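Here's a structure for you.
One protein chain is absent from this view; the other protein chains keep their places.
Chain naming follows the written order as A, B and C, and within any one chain the residues start at number 1.
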Amino acid sequence: MQFLDTSHGSDILGDLVDVILDNRDYLSEVDGSIGDGDHGINMAKGFRLYSESIQGQSLSLAKAFTTLANTLMGSIGGSMGPLYGSLFLGMGNASKDLDTLDARTFGDMLSAGLESIQSISDANVGDKCLLDTLVPAVMDYRHAVDDDDSFTSALQALRNGAERGCESTRELEAKIGRAARLGERSKGHLDAGAVSCCLLLVRLADSTERHLERAAA
Amino acid sequence: MQFLDTSHGSDILGDLVDVILDNRDYLSEVDGSIGDGDHGINMAKGFRLYSESIQGQSLSLAKAFTTLANTLMGSIGGSMGPLYGSLFLGMGNASKDLDTLDARTFGDMLSAGLESIQSISDANVGDKCLLDTLVPAVMDYRHAVDDDDSFTSALQALRNGAERGCESTRELEAKIGRAARLGERSKGHLDAGAVSCCLLLVRLADSTERHLERAAA
Amino acid sequence: MQRIINDPDNVVDDAVRGYLRASPEFYAATDHPRVLKYAATTSGKVGVVTGGGSGHEPAFLGYVGDGLCDAVAIGEIFSSPTADAFLEAFRVADQGRGVACLYGNYAGDNMNVKMARQMAEMESIDVKTVIARDDVASAPADQREKRRGVAGEIMMWKVGGAAAARHDDLDEVIRLAQKAVDACSSIGVGLSSCTIPANGKPNFTIAPGHMELGIGHHGEPGIEVVPLPDAKAMADAMCDPVLADQDFTGGDVAVLISGLGATPVMELNLLYAHVADRLEAEGITVHRADIGNYFTSLEMMGATLTVMKLDEELKPLVDAPARSLAITR
Partner (left out) sequence: MQRIINDPDNVVDDAVRGYLRASPEFYAATDHPRVLKYAATTSGKVGVVTGGGSGHEPAFLGYVGDGLCDAVAIGEIFSSPTADAFLEAFRVADQGRGVACLYGNYAGDNMNVKMARQMAEMESIDVKTVIARDDVASAPADQREKRRGVAGEIMMWKVGGAAAARHDDLDEVIRLAQKAVDACSSIGVGLSSCTIPANGKPNFTIAPGHMELGIGHHGEPGIEVVPLPDAKAMADAMCDPVLADQDFTGGDVAVLISGLGATPVMELNLLYAHVADRLEAEGITVHRADIGNYFTSLEMMGATLTVMKLDEELKPLVDAPARSLAITR
């Protein structure tokens, strides 16, 4: 059985910071077509602040997620602060007392994040928002675990679900956020939040897998 | 000797109204190149109001000039109200008690207008303004009268002086009004006030001449 | 982008510093850089807090003062303040009699206030909220819960602030602020777009010669884009949905016309003349009119109209003394 050592929080979240900073302009560009073009700016601002604040510290996964969540909630405001803040706070709380995560408890952590975000937002799958990525990703992951797939295969399911969900937003009409004002005209474009969520989940899976491999080696 | 019957005020000023209304767009266009493009609007507004206010009345020259002056001063404000207002008020006052004007008293009327405008404005010939038209026109007229030219020839001198003066503003650098802000760049364009003044003086000469001809016939 | 700023990412912090330096009679700093409190709050009263994105000046911070709000949470441009900021505003406004948090219905604000309230609860600060939903263009009357808050928020602050100033208790302040904003029906017209400094390009477009009826304070789309009418027809186009929203006839109203930023104030008064004609024709009496830049959207051109139904309870609160950067009575 595969385990993720939760002491690698700084490492894993460092990867998440990288993917956001690397895609700052891309995310703003996606937001630009049907939103106000600042999603990359908003996200990069929060993730950079987190990264600066923990500079050189080696944090547990729970501590790292909680710190990121507090930075987002405390510094970026808007909708992204509470939404991604809740997601990571939920994930941080769920992993708080665990030294290792197996495929199932990793899934519990993801579900806790999803529940946390749903407690603050009324948005649903189909509204053309980050939940269109998050919900299928978490569901696919959990199904894989329920099917007794390996941790690695479950992570692949997470990636697949995220990418499929993200892609699904292209044909949706936005029901929430700024893009909702465009009605029909919002179709034909990816949702910026769905894209950032997909980037984050894929990188989380990549990073986790690398740690699993290293632990196995 | 030729005389102008001063009872034809409405007729003669009607011609002045026509020339301003006909050139409304042209005057604004001239003002547009180095001013704010409203000289035609300002002038047309004042002359139209005068024309409406005396509708159907047959006024003496003095009464007509005084009414036009009061309309300009009372309704258009800005710089044109007091400047053209003073000009016509001076001319009205000078012709007040006369039933007829000969070449000399017509010249006194023009001079009174010029003095009146100079009492309100410090502008001089060479400043690129309506005085560049008015001063040489009046001077040329008076010289012609002093040389014992006929009324008709003196009116031709008035036209020539006005046109030469107006044309002289093309190469002047504006020292007054909005165009002064352009400094060197104001060169190469006619001054709007000089143009309107030229149009008015030429039409005044034309109209006067027509009345002289009719009286002679 | 013709802006008077330094780093576009620091516009809000830089501006807050300016407000603090310029108006020490109104503003005092707090432990949170994005929270200002009224420098001279009277003691023993219910705290009144507001907050929202920047770019709407004088809203929100201009309504901190005597007979108005005690603290304000300040967000990035067109973006909700953080939960932390709302929490700190609750803390500095609370004098043990509870806090009325009076803000507008936007997703981010709702989420951040919700989180801040949860945190305040842990600190035993009693926070109650009124959420302004006065923009008739943003949802039909039977879906009022979806409506955005616009300039009716000013009436909510005015009435809530006046109730707190006369030492009403929290429930009464909340009841009156809610009543005030429920009595308001508003609509906006947009004549041009605006540019968020950090974005550097216009947020949306309105074709020259057109206006967007029902536009939101951040450029949210309205009911329709129509050829720009004259002021009289514009007044009617704004009055129609507002007067259809509530029965104002036979009573007194307060009217507020706010510019969206770049429209000259003389045009707002010109517009008001036609609104006043229309109200008079419908038998509605204007008790007072406030015309000016009260709730803007950066340098958008356009205006919002708010009509507020008054009764004998609201009237004295609307007229009560107030002193702040944005309004003085």
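Following the convention adopted for this analysis, a contact is a pair of C-beta atoms (placed from the backbone, for glycine too) under 8 Å apart; a residue touches a chain by one contact, two chains touch by 3 or more.
A quick note: this is a predicted structure, and the numbers were derived from the prediction, not measured.
Hidden chain, full complex: it touches shown chains B, C. When the whole complex is considered, the residue among C:Ala29, C:Ala139 or C:Leu228 that touches the unshown chain is C:Leu228. For the chain missing from the display, the contacting residue among B:His8, B:Arg24 or B:Lys45 is B:Lys45, taking the whole complex into account.
Mapped onto chain B, contacts with the missing chain fall at residues 36-38, 41-42, 45, 73-79, 81-83, 85, 120-121, 176-178, 181-182.
Residues 1-7, 11-12, 14-15, 17-19, 21-23, 54-55, 57-58, 191-192, 206, 208, 211, 228, 230-232, 234, 261-273, 276, 289, 291-293, 296, 298-299, 301, 303, 325, 328 of chain C touch the missing chain (whole complex, contact as defined above).
To be clear about the criterion, only the chains that are shown with their structure count from here on.
Chain contacts in this assembly follow no simple pattern; the graph is neither a line, a ring, a star nor complete.
Inter-chain spacing, taken between the CA centroids of chain A and chain B, is 79 Å. Measuring from the averaged C-alpha position of chain A to that of chain C gives a distance of 34 Å. Look at where the CA atoms of chain B average out and do the same for chain C: the two points lie 56 Å apart. Across the assembly, chain B contributes no residue in contact with two or more other chains.
Within chain C, contacts with two or more other chains are made by no residue at all.
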